[in-house]
Every structure is written in C-alpha cells, then in structure tokens.
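One structure coming up, written as structure tokens, with questions to follow.
Just one protein chain is left out here, and the rest sit where they should.
== subunit A ==
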Amino acid sequence: MLWADKYRPKDFSNLDYYKEQAANLKNLTKDGDFPHLLMYGPLGAGKKTRIMCILRELFGPGVERLKMEVMNFITPSNKKLEIMTINSSHHIEVNPSDVGIYDRVVVMDIIKNVAQSQQLNANATRDFKVIVLTDVDALTKDAQHALRRTMEKYISNCRIILCATSVSRVIPAIRSRCLCIRIPAPTEETIIEILQNTCKKEDLKLPSELAKRIAEVSNRNLRRALLICEACKVEQYPFTDNQKVPEPDWQVFIKKTADKILQNQSVETLSKVREDLYELLTNDIPSDIIFKTMLGELLKKCDASISARVVEEAARHEHRMAQGNKAIFHLESFVVKFMYIYQSMMQEMFAEF
C-alpha cells in the first residue's frame, strides 16, 4: 500500500494539522442535526481524509468496511450507464462526473434510492445515511440544479457531503444549502513534519534538507509530497541531502512543450504541440491544470510589455474552454494566439537594433 494511504489518519484524534478545526468538526457530528456539508480546498489538502473521519465519528468503524460496486442507470433517452461506487452500510461515495453529461441521472437516482431506503437496522446509531459526492465542481449545471430541492426534501434521512476544489463553480443555491468548510493546503513546514513522522514510522531516516526540497516541489499537496518521498526511497536509500527529487512526469512534459513553443513559432511546432496536448489529455491530466501550468511556463519568458496581454488572452481562452467540451481546441487556439503575440514582440525587439 502507498504511504499516502497507509498512514492516512482514520479518526479525528490522529489528524496532524488544523487540530482546532478537527475539534469543531467533531462537535458537529454529535447530534442528529448534522447538516449537509461542502468541503472545499486544493488537491491533497486533506478533504477526503476529513470526510472519512467525520463518517467514522458518525457511524463508528463500520464505515471502514468498504465495498466497490458498479451501479447501473438508465437515462431518459434509454442509454445505459455504469458507474463505480464505494460504499459501506452507512454511506455511499460516487464521482458523478465519471459519466460526463449524464451526471444528473446518477445524482438523482442515488439520492432517491438512499432517501427511500430507511436504516432498518434497529441499533443503527443514526437514522440517516450519507452520500459523498466528489469533484462537485465538475458537475454540470444541470446536475447541480437537480440537487437543490432534493437536498431539502430528503434531509431527514439523507445527508450529502460535497467535495470540491473550487467553490466558485458550485452554484449559489447549493452553497446556500450546505455548511461550507474551507480546507486550506498544509504549509511547507507542516508537510515537512508529516514527512518526518511518516519516515519514522517506516524506520527511515529523512535528512531535513531533502525533506525541505520535497516539500518545495510538492506544491503544498500532501499526497504528492508523500508519493515523491516514497519514490525517492525507491530511487536511493539511505537518503542523501542532495539526491534527485523527481518532479511529476506531466509537469516535466508540459515544460518541454512550452519550450517548443518559445523556441519556434511555426505551423510545424503547432502540430507537435497538438500531439503533446493530446498526450496529456488522454493521460487524464485535467485541462485546467494543463492550461495553468503551460501559462506559468510561458510567462517566465515573456517581456513585461506583452505579459499582460498574454494573461488577458489566456483568461479569454480558458473561459471558453470551461464552457465548451473540447478542451483541445481552446488550448490549441491559445497557443496560436500566444505564438502570434510572442513573435510580434521578438520582431519589434529586433527592429530596434
């Protein structure tokens, strides 16, 4: 098992940071008036960990007996859908965006099913079940609208915990129905501390300089830090202060793509870039992360005279990308625009000589 999973704290008493918040969350679970929750924060900040702690606090260790189950749905247009769920006898977890634009059907059916099946177990500690919906910011507007009244109607025997990275993408009507809980990313110091603790549990000695460097490249993503640390161990043990810290593959890949764009602005480059972008997308790297990382790399080489314009164009294209469903078009059209702006700048610079 990966360290990130092996050492995932299982209940509130083992949480290593934001202890005060943990105490608050624990208070929240005490009575039957537990509200719907919306947990939001960056990747690897510990949202999922906290959700599992809450569930455990609500229902006891039973929530750790997890089953994977495929559920079947039929859309109004008679299309058959399958979706993977993880459940215990007290909760069910799904990522509705796994079925793309049909997410509404999944959300509705699951809630209705759960809401209608009472907890028959007489010694059940709670008379409600919990539905955990992950990646809520990726839900279609349609699915979000469908949640609105349903969340109110079935609240007596069904609570919903929503998990999102960006709360701005959740419609106000849903935010209004939840208690919104912000989960900030752990600081680098916290990450270093947790890396040290984890290594201690594994009986390893982690030099502080190396821990620091891992924390730096982890982007304050705790899961990533743990993965990198584990990868370092495979690469070379005993650790040394200055051993190589691997960057995530996709990040290196995007850097190379950006280099191509900066080196030569031509049709040939564009077709190579297109291949790269396809490669990234087919490997499930989210398009907004590609966009952001790429922009960061490109801006490093931009003169102050054009950077504002580049950012403005990026924002315009990213917005369109978020609306449409063909990310590749918008990524590519941004690259074309960038090439044009960049080339004009270079020409002007040379003209001055």
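Assume a residue touches a chain if its C-beta (ideal position, glycine included) is under 8 Å from a C-beta of that chain, and two chains touch if they have at least 3 such contacts; residues count from 1.
We take it that contacts and distances are computed from a predicted model.
UniProt records the chain missing from this view under the protein name "Replication factor C subunit 2", selected from "Non-structural maintenance of chromosomes element 1 homolog", "Anaphase-promoting complex subunit 11", "Terpenoid cyclases/Protein prenyltransferase" or "Replication factor C subunit 2". Residue A:R175 is the one among A:K10, A:K48, A:R175 or A:K212 that touches the chain not shown. The hidden chain makes contact, of the residues A:K6, A:K79 or A:H319, with A:H319. Residue-wise, the contact with the chain that is not shown comes from A:A308, picked out of A:L66, A:A308 or A:M346. In the full complex, subunit A contacts the hidden chain through residues 24-25, 27-28, 30-33, 35, 40-42, 45, 76, 108, 111-112, 116-118, 120, 122, 127, 137, 141-142, 145-150, 152-153, 155, 166-169, 172-173, 175-185, 220, 288, 291-292, 295-296, 299-300, 304, 307-308, 311-312, 314-315, 318-319, 322-323.
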